[in-house]
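Right after this comes chain A.
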Amino acid sequence: MLIRLEQTDGRPLYVQIMDAVRAQLVRGALGAGDALPSVRELASSLRINPRTVSQAYAELEREGIVHVRPGKGSFIDSDVQPTEVERPRLAREVALRTMADASRNGLLLDDVLDALRILAREADSKKEGVG
Partner candidate 1 sequence: MKVSTMTPLPIDMGDGPFAIEVEGVSRRFEETQALDDLALAVPEGAVYVLVGPNGAGKTTLLTMLMGLGARDSGSLRVHGMDPAARGAEVRANVGYVPEHQRLGYPWLTVGRYLEHCARLTPGWDREYAARLCRDFDVDLSKRCDSLSKGQTRRVQIIAALASRPAVLLLDEPTDGLDHVIRDVMLGVLAEHFADSPTTALISTHRVYEIERLVDHVGVLRRGRLLGQMPVDDLRGKLRRYWGTAPEDFELSLGSGQRVVRTIRGPADAEWTVWGEEQDVVAGLGRAGATVRDVAPLSLDEAATALLSQREIS
Partner candidate 2 sequence: MSAGSLRHATPPGVAAVEQLRVVGLSMRREMLVVAAALLGLLILAPMSQEIMLEIGPLLLPTDLGPLAFTVGIVPPLLVWRREAFFGESTLWLLPVEHTAHARAKVAAGWLWLMGVVGMGVAVLIGLILIGHGTDGFRGMVWFATDVAAARAGTGGLEQIPWATPVWGWAHPFFVATCTYLGATAILLGLRRPFHWAIGGWIVLMAIGLSAEVTTAAWGNALLSGYDVAADGLVTGGHDTRQVWVTLPTGRAYWAFTELPTFSSWLSSIAPWTLGTFAACWLATRRSRQV
């Protein structure tokens, strides 16, 4: 599993790690029972403090996404619901960031929604054109 962090993301690192795991679930790259990288591995590959990784895993466990098997590592919980729960949750996070970005640029929510609708239509017509 590959977890990347964006330099420009202003949110706390542990939150970014949590979202990265969620994104992998939604995409299907991770599924129930899969192992997460060890705290040591992930901290080393991301060059971050191991405590930050532990914090992210602990939060994920609290949310029921991950369970820790002592001495074995962290695994995706069998009750995880990528489509029903994690997908809308991740979408909400993305939307929040989009809204913040809009506000920073002096835009209203409607401006962004309009732009999104136009983009969606363009994408659809392209698809039809290809088909």
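One rule holds in what follows: a residue touches a chain if its C-beta (ideal position, glycine included) is under 8 Å from a C-beta of that chain, and two chains touch if they have at least 3 such contacts; residues count from 1.
Picked so that all candidates are chains of the complex that A comes from, given by their letters.
On a predicted model such as this, the values are computed, not experimentally measured, just so you know.
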Of the numbered candidates 1 or 2, which one touches chain A within this complex? 1
Sort out for me which residues of chain A touch candidate 1 in the complex. 10, 12-13, 39-40, 43-52, 100, 103-104, 106
